[in-house]
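Apart from one protein chain that is not included, each protein chain of the complex appears where it belongs.
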Amino acid sequence: MVEEIGRTADGDIIINVGPQHPATHGVLHLVITINGETIKKVEPHLGYIHRSIEKMCESLTYRQFIYVTSRMDYLSSHINNHACALCVEKALQIEVSSRAQVVRILLDELTRIASHELWWGAMAMDLGAFTPFFHAFRERETINDIMEETCGARLTMNYIVPGGIMQDIHPNFQKRIKDFIKLYKSKISEYDELVTGNIIFQNRMKGVGYLSAEDAISFGVTGPAARGSNISCDVRKIYPYEIYDQLEFVEVLETGCDSFARYMVRIREMNQSIRIIEQLVDNIPEGDFQTKTKAVLKLPKGEFYQRVETARGEFGVYIVSEGGTTPYRIKFRSPGFSNLSALDHMARGSKLGDLVAIMGTLDLVIPDIDR
Amino acid sequence: MQEFKKEVSFVEKNKIAIKKKNMFIVNYIKDVFNGVKSLVVGLRRTMYYFSHHKEIITEQYPDNRDTLVLPDRFKGEVILVHDENNEHACTGCTACELACPNATIKIITKFDISPEGKKKKAIDKFVYHLELCTMCNLCIVACPTDAIKMAQTFEHSVYNRAELTKVLNKQGSKIREGVE
Partner (left out) sequence: MLSFSNISKSIDTWLNATFNSTWTMLFEMVIAGVGVISLFAILGLVLVLMERRVAAWIQIRLGPNRVGPGGMLQSLADTVKLLVKEGMTPDGADKFLFNLAPFIAIIVAMLLMAPIAFAKNFQLWDMNIGVLYVTAISSIMVISILMAGWASNNKYSLMGAMRSGAQIVSYELSAGLSILAIVVLSGSLNLNDIIQSQADGWWIFKGHIPVIIAFIIFIIAVTAETNRAPFDLAEAESELTAGFHTEYSGMKFALFFLAEYINVFIVCAIGATLFLGGWMPFHIGNWESFNHIMDYIPSSMWFFSKTFFLIFLIMWFRWTFPRLRIDQLLNLEWKYLLPISMFNLLLVTAMAILGWHF
């Protein structure tokens, strides 16, 4: 059906968006069929950054495989590591000290804010506003500094080990977080001034990329993208892990089902994360930061699954163990992959410029999709 | 979009339509006014940053090398700690080699003959492949004698890839007394 000159039989034009394209934020390749400016079909082609992480993990021990997950969704690498550690702990029934739990959650939420900040900047950039990107990086940089000081790296931390955290927190940890909260609270109103309230931005977002609740469920969309369609799917609330069930925070839901609703979910979620951090930052309990575990971890024979809420949605780790030191099979359920599958449905019938905006609200991280 | 419209009930739709008809001109002017106002708010914010240069956050990297302080936990590269007597604490137990996920570390051992004529295991070469290292810190945690640690260097670029394969124990270094 597709002729060589890139036209369909109906005379529509086929355009390759990507793998090198400014809007795809990575090596995503979208083959789009357009009629004028109107999109008729979006076909994602994956595999440009496939590193066979799942297969790699089969030859790594249960301590080693955690670091690889940082390279999947690199913007919420800490949360990915957390999921893996939780899964191993669940299998071995290791009790994690409450100090480690609190620090893990603090870093999780900081990661979530950092991820949303970056998304906010990139989202505005997709819509043609370049300034917010740099403003978002100012706040994100502060979080990265906290990470650097405590975990030793800015992006791929690998700070979580089965049984706790790798090192005790840095003495400056709490002070730096409090400084960050102060900075965040003084700057968050600028986000609304620059982008949220802007009439051009609102017109670009409202009523665009409609995803009904039914469709969101059938496509397996999770995370902020689904909560924008009024689906309660926050793993932190539904299947609480660590001490999330003891914390006070609201699962952010929006009823708009459009791009603007997804945008607002993320903006409001940052405030909820700040709320969680505020509850915990002064209440880090004393105690061991790591539970004593055996030098060589051997998981019992069986299958184990653990899900967490990353900045993009539900991230799942599925380990099949044969009883050895390495997993028999590992499967990662990454949120980006299922979120991307809804793109075609959402973008059909909208304009080319909207495709970029819709992709922005899905907050795709390509290594997360390809693994 | 169609499903979106469906959610608004028919009665409501009518009400909105009637209201819209009556208020058309007022709404039109209101739209224009609110739109312009939102733009002005954004312009004011950017003007603030344009005129307040103390908000600039740029770090002029190669220039500020001398004052650049990296946190002491920063994971730059693995080094073998030598003291002033050119002694280190590595016993050659290969715990780090086993802990490494990427086969970054390769320890080549030899047997030293002590003055008493006893054979003692010691490292000949501590080979470290920086090009394979992902700075995951697992080797440092695994080391029983704290012989290795992370250095805060980060400018690792070289012209020849072979330069990234390093031997960490210095020439003529030996194991510190009392480290088992």
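In order of appearance the chains are A and B, and numbering begins at 1 in each one.
Here is the rule we use: a contact is a pair of C-beta atoms (placed from the backbone, for glycine too) under 8 Å apart; a residue touches a chain by one contact, two chains touch by 3 or more.
These figures come from a predicted structure and were not determined experimentally.
Asker: Among the chains in view, which touch the chain not shown?
Answerer: Result for the missing chain's touching partners among shown chains: A, B.
Asker: Which candidate, A:Lys40, A:Lys90 or A:Arg138, sits in contact with the chain we can't see?
Answerer: Per the contact definition at the top, the residue touching the missing chain is A:Arg138.
Asker: Given that one chain is not shown, which residue among A:Ile169, A:Val195, A:Ala216 or A:Ile319 touches it?
Answerer: Going through A:Ile169, A:Val195, A:Ala216 or A:Ile319 one by one, A:Val195 is the residue touching the chain not shown.
Asker: Which of these, A:Met125, A:Ala153 or A:Ile169, touches the one chain of the complex that we don't see?
Answerer: Result: among the candidates, A:Met125 touches the missing chain.
Asker: Can you work out which residue in A:Ala100, A:Leu340 or A:Val356 touches the chain that's missing from view?
Answerer: Of all options in A:Ala100, A:Leu340 or A:Val356, contact with the hidden chain holds for A:Val356.
Asker: State which residues belonging to chain B touch the missing partner chain.
Answerer: Output for chain B: 32, 39, 42-43, 45-47, 49-50, 53, 55-58, 60.
Asker: For chain A, which residues reach the chain that was dropped from this view?
Answerer: Given the touch definition above, chain A has residues 6, 13, 15, 21-23, 37, 124-131, 133-135, 138, 194-195, 198, 200-201, 203-204, 351-356 touching the missing chain.
Keep in mind that, in the parts below, only the chains that are shown with their structure count from here on.
Asker: Which stretch or stretches of chain A touch chain B in the complex?
Answerer: 60, 63-65, 67-68, 131, 138, 141, 148-153, 156, 158, 161, 166-167, 170, 190, 193-195, 197-200, 202, 207, 210, 212, 257-258, 349
Asker: In the complex, go through chain B and note every residue touching chain A.
Answerer: Chain B residues touching chain A: 1, 3-4, 34-36, 38-39, 41-42, 44-46, 57, 70-71, 73-75, 99-101, 134-138, 141, 150.
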